[in-house]
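The complex appears here without one of its protein chains, the remainder shown in place.
The letters A, B, C, D and E name the chains in turn, as written, and every chain counts its residues from 1.
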Amino acid sequence: MTARDSVWMHELTWPEVEEYLGGDRVAIVPIGATEQHGPAGVLGVDALVAITLAEDAAQRSGVLVAPPIWFGDSAHHSAFPGTITLRTETLTALVADVCRSLARHGFDRIILINGHKGSNLPGLVTAVRGLHERELGGVMFAVADPLHLARSAAGEIKETNEHHCGELELSHVHYRFPGMVRMDKLTDAEVDFEDVFGGFVGNDLFGPAPDGVEIMWSGAEQRAFTPSGQFSSSLGVTEEKGRRYHDHIVGRLCELIDWMRGYDGPIGRKDRG
Amino acid sequence: MTARDSVWMHELTWPEVEEYLGGDRVAIVPIGATEQHGPAGVLGVDALVAITLAEDAAQRSGVLVAPPIWFGDSAHHSAFPGTITLRTETLTALVADVCRSLARHGFDRIILINGHKGSNLPGLVTAVRGLHERELGGVMFAVADPLHLARSAAGEIKETNEHHCGELELSHVHYRFPGMVRMDKLTDAEVDFEDVFGGFVGNDLFGPAPDGVEIMWSGAEQRAFTPSGQFSSSLGVTEEKGRRYHDHIVGRLCELIDWMRGYDGPIGRKDRG
Amino acid sequence: MTARDSVWMHELTWPEVEEYLGGDRVAIVPIGATEQHGPAGVLGVDALVAITLAEDAAQRSGVLVAPPIWFGDSAHHSAFPGTITLRTETLTALVADVCRSLARHGFDRIILINGHKGSNLPGLVTAVRGLHERELGGVMFAVADPLHLARSAAGEIKETNEHHCGELELSHVHYRFPGMVRMDKLTDAEVDFEDVFGGFVGNDLFGPAPDGVEIMWSGAEQRAFTPSGQFSSSLGVTEEKGRRYHDHIVGRLCELIDWMRGYDGPIGRKDRG
Amino acid sequence: MTARDSVWMHELTWPEVEEYLGGDRVAIVPIGATEQHGPAGVLGVDALVAITLAEDAAQRSGVLVAPPIWFGDSAHHSAFPGTITLRTETLTALVADVCRSLARHGFDRIILINGHKGSNLPGLVTAVRGLHERELGGVMFAVADPLHLARSAAGEIKETNEHHCGELELSHVHYRFPGMVRMDKLTDAEVDFEDVFGGFVGNDLFGPAPDGVEIMWSGAEQRAFTPSGQFSSSLGVTEEKGRRYHDHIVGRLCELIDWMRGYDGPIGRKDRG
Amino acid sequence: MTARDSVWMHELTWPEVEEYLGGDRVAIVPIGATEQHGPAGVLGVDALVAITLAEDAAQRSGVLVAPPIWFGDSAHHSAFPGTITLRTETLTALVADVCRSLARHGFDRIILINGHKGSNLPGLVTAVRGLHERELGGVMFAVADPLHLARSAAGEIKETNEHHCGELELSHVHYRFPGMVRMDKLTDAEVDFEDVFGGFVGNDLFGPAPDGVEIMWSGAEQRAFTPSGQFSSSLGVTEEKGRRYHDHIVGRLCELIDWMRGYDGPIGRKDRG
Partner (left out) sequence: MTARDSVWMHELTWPEVEEYLGGDRVAIVPIGATEQHGPAGVLGVDALVAITLAEDAAQRSGVLVAPPIWFGDSAHHSAFPGTITLRTETLTALVADVCRSLARHGFDRIILINGHKGSNLPGLVTAVRGLHERELGGVMFAVADPLHLARSAAGEIKETNEHHCGELELSHVHYRFPGMVRMDKLTDAEVDFEDVFGGFVGNDLFGPAPDGVEIMWSGAEQRAFTPSGQFSSSLGVTEEKGRRYHDHIVGRLCELIDWMRGYDGPIGRKDRG
């Protein structure tokens, strides 16, 4: 791979990054997790999701991507072998340091792409909200999560309830990283949401939510209520679903990049920051 | 007020709390904020919301409430006089210490009621998720937010978009704390969401959300894009709307308390914690 | 209650606070504790003390009060149900964040009123000493404790040794918050100071002190050496003692406010801060 | 010097300390400061005070002393050259680590001797109060300060008000460390307490205190209100005063050690800790 | 790629990792940096070094590798665009959390492979030294650095002094990742060590060292004394040198793995940990 072919900063030299900064200021930071994804999904699913979304959006839009963060906030999966979790405080510190470094070089439109639906958000938001208020007023930050970027499309693509290790998540990885979903291990195992969470937690991340609350559960408890690690059926995994899901989110990310690039609103002004 | 009239721990003696713990184990912790709520709402709106929900649910269900936390994560409002904000890390530490204290006495069903829609959630979730995984496996934690508990009802009650200082929030406080909304200062001032956030952030907290992201903004930026502090119109404030909104949420909280009390599922078991 | 009747920031709108700041710069922060106060005193005694002193001094002097901090450093009471304690580090962080917020708005005379005799002082002093040296040189801070403000008067009012849950403390709360002292539970239970602390710790917080040291004790140990939680007799509680004690301290606080308002000495100058 | 002549752990080998622990369990930790002491006192005055009290009490009582901590909480003196200050948090962490180490070896009666009147106490108390509650319930901790140990004697010895760099403090060091007080630089310079602190702070650390509060001042402010660094006159320094002051405190420390050695009360029991 | 072809945990499912743990307990954690490597080396050089050493040693020895940490302690390079640095504290927390996660699953022989010569060591050692003493006594930790593993071989392979961006480092990456060294940008630019560091810092990381000290320099200073970022000449880069260097280190790592696997000495015993 030559320099001009790569959107990854770690595959560029510093003069190549300097040249980019002469013309553009957007940086993407992909953040995933290394955690159990049931019998079929590899531990890196969430990181792979962030990596492929970042890479493809960056290639289409011509922006740069920082090296990936492979670890996230996965304590609730930590009773399954191979799960590696950061304390929320560590994740926050890590993301803040990466953003500080980028800002020092002049990147002032920073997009965090979270591949680990929901669970990373407290750590990520804490990091960039604090940075923006107290240190980096001149940098505009966006936190992007597939769950929120695919709202309008997920319902049309998926056939069943979608939750951890579900049909959409695994279709996505299967499409982009063939072999990273063991297609012979797909299963209809799922959590009994009523039994575990009453009616207070929804069983479809893209479906209508109940009048609900957040209930905390630990790694040990998770292994007790889903011995496979699966939260919703993965039987419906297909490459085609993955393609549609991926293309929708990448398209929306490109719109976000375009909007941030040309942004002239009240946020992230150098004169105020 | 005599002991038996009060659900507030700070209005009870220690033998009275000890007696309660002989029969029940549920505690509520109300967490608000002290932050600008536009020209009409007092700075304590979010704390008052948490306090009244906690108090009324506790009275109906016969459980106890810890003294209120009046401060939350309000940096984005901090350019308006009177706003008092905690760093997210401080909020997390504070909530964790309160929960540790309750757990030491045997409270093992703890419900955080958040009166500060959304913004406190990273701090609160970080606190209790970490506690439950690493220290207090035998305690069941729920984080309750009006935004999520009123999902099914808000649409029927409100007439306009609801956001910070909006119709529902102020009706709620007006109903429960007459005088705490200056009815002569209601206004239709609102944020131009398209200008500030493109199409990436929704303008109705109870409405359908766009394929969106989270955009961070600072206190100084907020004061620039909404000089009144108002995010959506408060013209529609009425006591009746407040009553319906309040009753719906309190009702749902009581269902939550009942469910947690009788919970026999895999979470918060003493033998595993 | 209307805006002009209230000294509490949380009962004011931001324009009302802004108006105040046009004329005055004093803020009071009341800090208490939620901890056992024997068979007769409610858990909130220390917070109620701070609240009532803050409120009455503010009303007389025409200054504003931040919402109360209900929690303090009470680990040594934590074996009694209902006690909620912060680690000293948490209390320090919390108070520092509140003061930073006030200072941002222009409050530059900040008085902490501590209702939790002695035990909170390390945390409070650490917070504002560090802030004043390193961040907020232009703000003048005072830490006010009833123990120190009533030195000259306590001896004339009380009839017995005064310590935790003693005659003066409970008279004070009984006078200002009728019902918050269970008058039928007053007791002459007290700690055997000689047995527990040799002659190295005094048994009267307002009396002459021995050539002594500080001895640390834990919550569990406290419950062992005072099963009731009482340190000195509460039999002498009367409304009249509470009134005299309260009025003396409020009077002295008003003198403090006047002095700080007109202060022209070397501390808290804007040009140096 | 041979092993048996020394009370200092750093002058003993590990088998010699092990032998001591076979018979006794008391350890002293001397904590001072390195801060300006006016034109006559060396920067190490507070550390020298702690060192000599620890050494002499240990020799008389036959116990061991940890190496000295030369630094304390001296930010308010930090505008004078040579002052070295720790943040309170650092002092707390340092003292806690030293105590943890001692406790690991079986020292279970630990006496902190503070040579830096008052200012170190928040840090020291925070350290050992937290340790005793949360980690080292089986260790008994005392925090000893000359200010409190000389209460009954100071009035008889000193001739003037005593404050920072005053007559007693410097007499003490002059007596024990000849040359460490520049006798030709004694001065009657002093702070104008009324001007700086109103009537709210006392001008004699051993005298009757006003109905007062604590006022924070910074290093820069201190240099403004006392250009010499002196708080009260040092003209009365004599070796004889130093001797009487020293002997009184050492005597009381020995009583403390005896009492702690034979203590059979409720604190620091192994079976509870 | 199928499961059995991969040594990377993120390319395995949790049951596949569980199966591995039935037979072996060794895990490798590769840690690099994202920092300038002169005009020819990409920013990811140090991470690529750690990745390829980990991967090849793992493949030969049949052990597993955690996902890579792409960021290290690179503040001294931070004035060059694209450098991303963690504070030492963040790196320490990150590595500790990764190791804690691995240990929870039963990995008890953990090898950190550092691709960022020297600079990461304080953070890495702090992390695992503390973990091993205080939390994970039953886990054996090794910190492996190419600088130390190639001591005996480097002299024979290289032709010039070796320092940051030197001949050996870039040959290594050129051999394993063709294209990641811009061969048309090699340069003989180098730091004038005598001018910058006197005779107190050596100019060859594999050469004899002077009677020296460590001198700290900042990112801004580095850019001043080496405008290209180069510390020693890279003109001698060849694939063959890279191959010899790589093979030597991988060979030694495999010996380390074998030794740790069969280790029966006093470190990392379960019965003591």
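In this section, contacts are C-beta pairs under 8 Å (C-beta built on N, C-alpha and C of every residue); 3 or more make two chains touch, one makes a residue touch a chain.
In this text the structure is predicted, and so the values were computed from the model without any measurement.
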Absent chain's touching partners (shown only) are D, E
Per the whole complex, from E:Met183, E:Ile215 or E:Leu235 the residue touching the absent chain is E:Ile215
Only one of E:Val7, E:Ala66 or E:Met140 touches the unshown chain, namely E:Met140
Missing-chain contact, candidates D:Arg60, D:Arg182 or D:Arg243, resolves to D:Arg182
The missing chain sits against subunit E at residues 73, 75-76, 78, 87-89, 111, 121-123, 125-126, 128-130, 132-134, 137, 140-145, 148-153, 195-198, 200, 209-221, 224-225, 248, 252, 256, 259, 263, 265-269, 272
Absent-chain interface residues of subunit D come out as 1-3, 8-18, 21, 34, 36-44, 47-48, 66-71, 78, 80-87, 89-90, 93-94, 97-98, 101-102, 104-106, 179-180, 182, 185, 229
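Following the convention adopted for this analysis, only the chains that are shown with their structure count from here on.
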The chains touching both subunit B and subunit E are A
Minus subunit B, touching groups are A, E | C, D
Comparing which residue numbers subunit B and subunit C contribute to their contact, where sharing over half means same and under half means different, the two sides are same
Whole-angstrom distance, CA centroid of subunit A to CA centroid of subunit E, is 27
Taking each chain's mean CA coordinate, subunit B and subunit D are separated, in whole Å, by 47
Shared-interface residues of subunit A (touching two or more other chains) are 78, 87, 89
Pairwise, the chains that touch are A-B, A-E, B-C, C-D
